[in-house]
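Only one protein chain is missing; all other protein chains are in place.
So, chain A:
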Amino acid sequence: MNERSNKTSISKMIESKSSQQGMKKAAEGLMPKFFLICAVISILTTVGIVLTLIFETFSFLEVVGISEFLLSTEWYPLHGDPSYGVWPLIMGTLMIAVIAMIIAIPIGLACAIFLSEYASDKTRRTIKPVLEVLAGIPTIVYGFFALTFVTPLLQNIIPDLSIYNALSPGIVVGVMIIPMVASLSEDAMSAVPQSMREGAFALGSTRFEVAMKVVLPAALSGIIASFVLAVSRAIGETMIVTVAGGANPTMDFDVTSAVQTMTAYIVQVSLGDAGYGTTEYYSIYAVGMTLFVFTLLMNILAQFISKRFREAY
């Protein structure tokens, strides 16, 4: 009796189960395809970026010519007889990047050494999130800060500093990437095994000697990679240099006068009313292409350094 009712209920269960089976099978087959499509979209994004840049850059080069773009050292697209030599924009960009790195490398690395080698666990857990706040502030806020606070402050020290200059946005870009250098370098230093530090301590080293002679060399590949990534970030930074750097593409390497970076030029044209199809419109793609190539090379270099020169323990 009991056995029998059990059997019927089981067969009922099996029946109801198999009626759901169709739905389930469909989901089982469809979901992986859906997820694959999602993953492919990320590839399509890259393909889209590359194709967009290549096609529109070609439209630009048909008019301007690659020799003028790469060899001329004058950039005045709005002139009656325009000249499109990209070097002033590249130099402006590199100038900002160099100033930023002069600020970010020593301070960021010092933060990393402090957090990884000196700070107690509790201090580290308090300071790291605060540094992350610094990294999470929108760049337009930094731009505002550079223009309305840092530039007037610097004008007190350097009286002939113009309102738009390379120095102030360079410093502020540096401040913006301190957390990046600090956090990535700290990760690299924390990955150095404790036993190596203890060995050095046992030989009578001070903390500073352990940091400099044991941890730093062991973590060097990760630290250098963090510098390269930071440079890439500084090159691609847009709003700070647009707001505080000015719009003056020159090659004179004067940090107290206005400059223009590649990113700032792209924004300047977008804000103006350059019509679709004009040479000026296409020029932002050529500049964007140059920018993309620069940052891509930097990112690949960083990956190469951290893989190739990693010390494995």
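As a working rule, a residue touches a chain if its C-beta (ideal position, glycine included) is under 8 Å from a C-beta of that chain, and two chains touch if they have at least 3 such contacts; residues count from 1.
As a convention for this text, contacts and distances are computed from a predicted model.
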Quiz item: Which listed name, "Cytochrome c oxidase subunit 4", "Phosphate transport system permease protein PstA", "Xanthine dehydrogenase family protein molybdopterin-binding subunit" or "DcmR-like sensory protein", is the one UniProt assigns to the chain that has been left out?
Solution: "Phosphate transport system permease protein PstA"
Quiz item: Which of A:Ile107, A:Met196 or A:Leu220 touches the chain that is not shown?
Solution: A:Ile107
Exercise. Decide which residue listed in A:Gly143, A:Pro169 or A:Gly222 touches the omitted chain of the complex.
Key: A:Gly143
Quiz item: So which bits of chain A touch the chain we can't see?
Solution: 24, 27-28, 31-32, 34-43, 45-46, 48-49, 52-53, 56, 106-107, 110-111, 113-115, 118, 127, 129-131, 133-134, 136-145, 147-149, 175, 178-179, 182, 206-209, 229, 232, 235-239, 242-243, 263, 266-267, 270-271, 276, 284-285, 288, 291-292, 295-296, 298-300, 303
